Structure formats: structure tokens, C-alpha cells
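Heads up, one of the protein chains got dropped from this complex, but the rest are sitting where they should.
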Amino acid sequence: MAPDWNEVPDEEFRSVFRTWVDQNCPAHLRYMRKQRPLFNEVAEWYHALAAKGWLAPTWPRQYGGMGLSAAKHMIYVEEWGRLGCPRIPDHGIGLVGPLLIQYGTEEQKAHYLPCILSGEHVWCQGYSEPNAGSDLASLRTSAELDGDVFVVNGQKIWTTLAHCANWIFVLVRTERDAKVRQKGITVLLLDLTSPGVRVRPIENLRGETDFCEVFFDNVRVPLKNLVGKIHEGWTVAKSVLGHERIFLGAPTRPEYALERLRRLAEARGAFEDPAFLSRFARLRLDLYDLGSAFERYAKVLRAGGELGADVSALKIFTTELYQRITEEMLTVAGEEARFADDLGAGDVDIDAMNLFLDSRAPAIFGGSNEIQRNILAKAVLQLPG
Amino acid sequence: MAPDWNEVPDEEFRSVFRTWVDQNCPAHLRYMRKQRPLFNEVAEWYHALAAKGWLAPTWPRQYGGMGLSAAKHMIYVEEWGRLGCPRIPDHGIGLVGPLLIQYGTEEQKAHYLPCILSGEHVWCQGYSEPNAGSDLASLRTSAELDGDVFVVNGQKIWTTLAHCANWIFVLVRTERDAKVRQKGITVLLLDLTSPGVRVRPIENLRGETDFCEVFFDNVRVPLKNLVGKIHEGWTVAKSVLGHERIFLGAPTRPEYALERLRRLAEARGAFEDPAFLSRFARLRLDLYDLGSAFERYAKVLRAGGELGADVSALKIFTTELYQRITEEMLTVAGEEARFADDLGAGDVDIDAMNLFLDSRAPAIFGGSNEIQRNILAKAVLQLPG
Amino acid sequence: MPKLMLDDPDGTLVMLSDSVTGFAGRFPGAKAMRERRGRGGTMDPLIWSAMAEAGWIGLLLPQECGGAGLGLREQTVLSEALGRALIAEPTGAASVFAATLVGGASPGAERSRLAAGMTSGEIIAVPAWTSGAKPMTARSVNGSILLSGEMRFVDAARAATDFLVVARSADGVILLSVAADAPGLAISERAGVDGGALATISFSDCAVPADRVLSRANRCEDLLRRAILHTRLALAAELTGVASKALELTIAYTSDRVQFGKPIASFQAIQHRLVDMWIEADFAAAAVVNAVDALQAKDDDAAELAVLAAKARAGEAAFSICRRAVHLHGAMGYTDECDIGLYLKRAINLNAMLGQPEQLRLEFVERESGYGRGRT
Partner (left out) sequence: MPKLMLDDPDGTLVMLSDSVTGFAGRFPGAKAMRERRGRGGTMDPLIWSAMAEAGWIGLLLPQECGGAGLGLREQTVLSEALGRALIAEPTGAASVFAATLVGGASPGAERSRLAAGMTSGEIIAVPAWTSGAKPMTARSVNGSILLSGEMRFVDAARAATDFLVVARSADGVILLSVAADAPGLAISERAGVDGGALATISFSDCAVPADRVLSRANRCEDLLRRAILHTRLALAAELTGVASKALELTIAYTSDRVQFGKPIASFQAIQHRLVDMWIEADFAAAAVVNAVDALQAKDDDAAELAVLAAKARAGEAAFSICRRAVHLHGAMGYTDECDIGLYLKRAINLNAMLGQPEQLRLEFVERESGYGRGRT
């Protein structure tokens, strides 16, 4: 079995991990323009991690994971970002794995976990529906039990990278008239190559296809693909997100964007303009203080604590800061803000418009910032009504 | 009777009015620091206007007013502001007069209107109560009819200048269990020297007393002091504000504040700092564009039209701009923002802190900006729910 | 919704605005934008000639050279309506800017040729006046004029039949027209954010007949100033249209979209945000009307200020309203399928053209009070 990394001092782990990653993550995959590369585009990195046994940082070691504590996992993610490694299609690693480890049968674990590590199964996550965005409990995709087979009908949307996945982890309604809307929901593992499945990629504002619609027309799913208990999938679905929530608020994106802004501004001589400098200083300090706030939550995790609802503050701040930084890039660009493509800045190209458009997404997805504010109002400030 | 000013061309009226005001408004009353001087402090200017017949711009001429159209009234107000004339206690002129002219009996008009013009009656307005601020219909001050006398009990608050008034125009509840809360409300004219009345001035953030609490303990008000019909005062109360609503959104205060900011910044050399200049330019343009927006509503009035609910936009913009300008003054003041008193700027003193604190008020009073936004959401944007 | 409140005694303006709505039925703006993007940014000649047929191109050309004899009020209303309908053609550059240059040029055959061709749609005359790395110079050789240099940010260069070029000659600045297929002229295009293309044009000893000169020396700079003034106004109007329509679409979407059992437009936080967007759009419209009034009052200084304010306000409003509009459309707003993203991209393009708000505001206070004068 793999070594117990939690026994290794933090700085040693950081150093070992960084050195190996730096030597093994291919140069052409570093600092990719694409936020969400397809599986094929990053397969060699995926397999390299798997071969080393470092693909699944949070899975227990007996299932081929690294079994990292929250504190060690933070280091893993930090170094990953610092070295500019690409995001890999991670729904198998980050969602389906933990889900099966917690709720799966022994048979399911034995079958699916290795397939994730080998890259044979590429997973996507079927939560959202056209009329159930932030309001997840109102989903309508149905599954009816016909003997030992569920027959699934309906539609999912905003399914990230479904067009390069072959399995979907899907929430379906198995009870139509449940009194509490959260009841009567079930989690199924569904083979996307089954007859009756249709995947339609959706182009986003940046001209890329991060997500898809997935249609189910009498798709037959064996009963053994049920996760947890029937009708009680809501608990399963909600439980998956653990301390990973902190990464929704990680300063990664604004950090990258501010660095780009700095390069652009230097190339354009904008730092000579004190009015720009004043705006830049505000953004710089926002980023710096976001780091301090992030550290406050990370400390809780390192001390073995659990994150409260207050961590939503990070998500709001980081996503809105990302937007403000990229808006400033368009101001600095001046008339060049009219271009769709990258802007030359000395020896680098700055993808100002790409970042600006990309920055529209995080404030919407993963629970819109309005929803996050509602959560904070109720759960942290305990405001009435 | 007075001349019909509406027959006079606009520019001629403006010139005649300006010349006379400039010659007759005492110099020591111009550009007063106090936004709301007491009656005694401005009595000579009040009487001068009355003697000239120019005290009540919108009253019909037969009642001693000028009978100005909305367009002419705009000129009157503009020149008043331009010449730095002080605000006079104007509830009698602006509210009680128009109310009696529309709803009063002949006897009431004959008795009260001349007393307003002579300054014998100084009025205040008793609308708000401790638990009925923006939600006026929930008022509780009660009046019970005892023969031909109302017996009034309860409390008003935020009654502007009640401590220098001798009459109050008061909303009372005459029906306790009305099904619609707007029903069962009555308007009374109440002599503040009556037994059972107690007035308590309230000090504001600037250390001045603009408003008061007024307590009524079995105060007896003759039936003849009823305005309009009993139980139907809501209509009366709501109808009073006509085209004057536009002045809630007039650029007067931000205009004055920006001029003060300019003086302060010039004295401090702040215009040498492009970062300040950039912020100043934004404020300057906001003020300029507020002028354009104000003009759009003024045009409607000049063309004889009626203002819609959309005029609330002016109130929101002007009050928030006023705040932003005075906040910038504190930034320019640097460490001097720690002083309560005025800041020297060449040969003038700039009352930065006074203006900053004053700017807190208009966003709250006259219907808080939140209420204004609610109104716009429903009445203009016609949003659901 | 915010509207340009301009006096319209004979109903001309309403007719003009309605005609754009009709036109948009035949040539839906969003569809045309996507198709143009698919073509690599090249204009659809059909749409432009239909616009010419409708009498919208060169609206500002004086009657004496075949123009409609209509004025800035009409252009403003037209531009606002085009913005609303997302008819993202290069109206600012190839109609307003070009017509001001041509209309103000010295009378003569070339001016007449251009004016007639523009109004008929046979000529697409595109201004090329922003210097690139190499400044534009003109020198006379054997009765021809040889142009050398580089011009940036040229709209619709592939479709242009003529470029209206500003160059420095020994006798001062001159304005002349250059055939798009003239030898020695090279076009290099880059994709524009809203699916169009922006070109850099290189001239290298490009020979132009002397009779192509439209204006000379001091008149030229004044002409350019007026062209910028008119175009900024038109852009402000177009941006106001973009902003108002984006807001309308957002109100419709949020009123329709149900979450937690209620339309999301019934949530107060959303309502207040929509109200703030509406106020911004309303102020933009008022600023544009103020600029039109100021231009008609013939006080040059006041008009310059008013136009700077209008372009700054409308640009800021459109950009910021469209950003929030995209957000309020939720995940849909982040897709290319939903039109709202096109409004955002159009707003970015028009806002960045001829001066972003910050630059315009600084120009305003410098012009008004001299603040910041002499800074680099």
C-alpha cells in the first residue's frame, strides 16, 4: 500500500510532491488557456498521476488513494496550482469515488474505483435540469422501476464535460408526489453509451464547450447501479461535498488574472498613470486580503475542524474579485478591448477577453452568489424570515 | 390681485424674480450652514416675501399666491437655490395651504391661509410615528370623537421643526379595526399650544435639532378642525404631493457639495493627483448627468404633463451622489477628516464633516431609498410578486 | 423602459424607429451577428444594402450632395433603434463618421461620387484615421499622391470599397479617399469581440490620384473633430439602445424563470438590482437627449461636453447593465445560444470605440475646467 503521507511533515510532503509534479507534468500542459480541458487533452498527465498513485488525493489508501488529511490536501492543491498544472476531468476522483466509498456496495467499489483510476471510466455529474438550477430539489428527470431495471426519462443540463465522459452519476425522481420535495430522489450510475442517451454540447460565451445537455429516452439502468437507498438520494447527493468547498473560494483565478493584468499594464505603461495605480492597488489588496481570509478557513481544516456555512464568503469574494480584475483589463486595453483575441504584451500574449468572459461563470455556477448570500443570511447571520 | 406670471415669458420672469430676490434676501442669510433654519432665524426674509406677494409660489392668486405653473415654479426654485437663499419653514406654504385649498371648507381657507402668509401660524407635519416610518398606514395615534371634539392620544416622531411651530397638521386613526389599514385615518389641524401637547426636540448627528417627537395626551381638537371627511384622510394625506416630488430629486445638494469639494481639493492641491482627478471626474459627470435627467422630468412638467413614479429615480440618484461626494471630501481631508469642525481652504471654510453627516439624512427621509426602489420595481418595471 | 424623449411633432422619429423594428423582423440582429462571426467577421452585403435602401446610410449627408438632409436627431433615434435591435453593422464608422467627413469635404466630383454611392449602398466608405506603429504620410509625386504608413482599428475593411484616409503631407493634414483595391495597400484583420473584424491597413507607397483629395489643411482637423463628435453621439445612442434592450430581456427572463416556487424577479434583491440597471439606462437616455439638445443649440463648447458625457454615461451603462444581465440569466446567460451574451459583446465593442468612459470623463473635466491639462 502507499505510504501514509499524513505521517510526513507538511514541508517535506510539499517538497516531495512539488518536485515530482514539476518533473512529470508535461510542459505543454502547464498554464493552459482552457479552464476545462477534455480528457484526451490531458490523458498523459492523468495516467502519470495514476501510475504514481497520486491521482486520488482524498481516497483512502486501501482504494488506491493517497488518504490525505484536509491539511495535506490543501498543500496538494496549492502546489498543483502553483505549478500551472491543468485541471483534469475530476468528477470520478472528486465526486463518484467519495460517494461510492461512503455509500457504495462492496461490489460497486470493487468495480468502479479501479476503472476511475485507470481512466477507463470518465464520469460526469447529472444534477441540474432546465427548471432546477439553484433550486435542485425541483428536479423532474424520472426513473421507474421495471423489475430489476430503472427506466430513466428526462433531461439534464449544464452537465460539465458530458461529451467526453462515458458514465454519468445522475439524480432522478423516483417518487412523483413526495410531500417534501427533497424526498423521492434517487442516485443512479448510468452508462452514457446506453441506448436512448443523447448528449448535446452547449457552446459558451468563450466559444468553448464546457458543458452539455443530456437527454434520456427510456434509458434502462440495472437496479444494481443504484447508490444508497431508493428515494433517499438527496442525502447522498448533498453529502458529497466536504471540505472541498473551500476550493470554490480559493484565490487561484483572481491570482492568475491579476498577474495577467500586471503584465498587460506593464506593457502598456499603465503604471505611469496614478489613477490606474490606485485601482490596481485596490485589486491587489483585495487579493492579498482574500489570501488572509482563505488562510483563516484553511487553519480550521488544518486543526481538524469542519467548515461552516461561512465559507460561502470566500466563494462570493473570489468570484466577484475575479470579475473586477478582468473588467479592469478591458479598461487598460483601451480601444484594444474591441478585439476577441489575445493582446500582445511584450513577449507574452494576454488573454484579456477570454478571462473577462470566463469570469462571468464562477459567480453563477456552484450555487449563484445570490444563493450564497441567502445561505449566509440564514445560516450565519441568522436573520429572520 | 397679483399679476398672472404665467403670461410672462420664462426668461423675463426669471430675470425679474432673480433681481428682486438678489436685492431683498439679506446677505447674512445666504448660503447658511444650517439646512433647516428656525422660523425666527429667517423671519425677515419670510416677511419680505410675504409683503411682495411671493411667499406662496403655487397657491392660486385669489388666496394670495403667485399661481405659478409647474414650469414657472421650477424657475422660482432654481433661482432661489442659485442665489443661496435659506430654506424657510415651509410646511404651511407647501403642504397645509395646498391641502386646505383642495379639501378645506371656505371657513378654513379664510381663517388659515392668511395666518400662514403672515407668519402667525407656523406649521409642522405629523405623519411618522415610532412604528410607522416608511410604512405610514400602520400609524396608531388615535382620535375619538367626543361630541364635537376629537380627543387625540399618541405620539408622532420625526416632526420637522415642531419646536418652532405652533400648529400641526396631523394624521390620526379614527377607526381601530379597519380591514384595510389605509382606511379609518383622518386629518386634523391641531393647535400645538393646546393642553396635553408635549414637544421634545431630537438632536441629530450634526448636533442640530431639525426634528422632534410630539406627544398627545387627551388633546382636544374641535370637530371643525377636521380636513376632508372623517376616516378618509389617507386620500387627503397622499394627494398633497404633486409635482413638488421632482424637488426631492433636484441636484441642489450634490451641486453645492461638489463645489465645496472642488474648493477643498484646490486648496489641498488634490487636482495634481490624477487618482483624485479620476474620482472627481466621475462625480462631476454624475452631477452633470443628473442635471440632464432632471431636465427630462422638468420638460414633462413644462409641457403640462404629470410626473410618474419614475421620478423616484432622481431621488435615489441625487441622495446617493450627495453621499459619495461628501465621502470623497473626507478622503481629500486626509488626517484632517478627524476634525468635527470646518476645514480651512484658502479664504473659505469648508464644512466637510457637516456635509458628510447631513448627507446621511436625505437617503432616509422622504421615503427611504429602499422604498423608492420598491416603488420603481412595482410601478415602473412592473416586476412580479 | 428608458426611451429617448425627443420632440417629435410630426412623428418622423417614431416612424424611423418603427422602421428599424420592421427591418429587424427580416434581418434579426442576433442571427446576423452569429453568421458574421461564422464568416470570420465579414459584413453581409445584403444587410448593408438593405439599410442603404431604407435610407439609413449617410443620413447626415447634406441634401446638396444627395443626402436625406436629416440631422442628428434622426441619426440618434436610428442608432438607438439599431442598438436595441442588435443590428451590429458598422453604422458608427461607415455611415456617421464617413458621412460627416464626406459631407464636410470640399464640393467636387469625388465628394459627389462618394455621397451618391454611400446612399445607394454601392460604395462602402470606411474611415481609416487612427495611426498605428507607422504614422501616415502623403507625398506628391508626378501628380499622384503616395501614401505610406499604417492605420489601426478599421471597421469592415474587407467589405469597404473606399477608405477615407487622413494623412500628413508637406502642406498639413489631408483627407482623401483610397480605393480598397489600390496597389500598395494591405489589409490584416483580427477578430472583433462581437463577431466583426478590425483591420490594420498598411500603405506602402500606395498611389492615389490627386483628384481623390477631399479636404486639406486646417479644415481637415475641424472635420475630424466633428466626425468624432457625431460618431460619439451616435455610439452613445446605440449603446443606450443596447442597454435598454438588454434590460428588457432580463426583466422578461427573470419574470418568467421560476426558482423556489417564485419568479426570480419577485425576489427583492433581484428587483433592486433591476431598478439600479433601469436608472442607469434612464440616465443614459437623458444624457443622449441632452447632447442632441446641446448640439442643436450651436454652442460648440457646451456640445462637446454634452457629447463626452453622453458617450461616457451610455458606454458605462451598457457595459455594466449587460454584465449584470448576463449574470441574471444564470447559466443560460453564459451560453452562446442565449442572445444576452451578444448584447454584452456588442456593448464592449461600442464602449471601447472612440474612448472608454474613464478617458472621456477626464477629457470632460479638462475641457470644462482645465483640470489635468498638460499631463501626458
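The first chain written gets the first letter, and so on, giving A, B and C; residue counts start at 1 in each chain.
To be clear about the criterion, contacts are C-beta pairs under 8 Å (C-beta built on N, C-alpha and C of every residue); 3 or more make two chains touch, one makes a residue touch a chain.
Values in this document were obtained by computation on a predicted structure and should not be read as measured data.
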Of A:30, A:229 or A:299, the residue in touch with the unshown chain: A:299
Residue of B:145, B:205 or B:223 in touch with the missing chain, whole complex considered: B:205
Hidden partner chain, residues of subunit C it touches: 267-269, 271-272
Touching residues (missing chain, whole complex) on subunit A: 271, 274, 277-278, 280-282, 284-285, 288-293, 295-296, 299, 310, 313, 316-317, 370, 373-374, 376-377, 380-381, 383-385
Absent chain, residues of subunit B that touch it: 128, 131, 133-135, 138, 157-158, 202-205, 207, 272, 275, 323, 327, 330-331, 333-341, 353, 360-361, 363-365, 368, 370, 373
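Note that only the chains that are shown with their structure count from here on.
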Inter-chain centre distance, subunit A versus subunit B - centres from mean C-alpha coordinates, in Å: 55
Inter-chain centre distance, subunit A versus subunit C - centres from mean C-alpha coordinates, in Å: 41
Where subunit A touches two or more other chains, by residue: 275
Set of subunit C residues in contact with two or more other chains: 267, 358
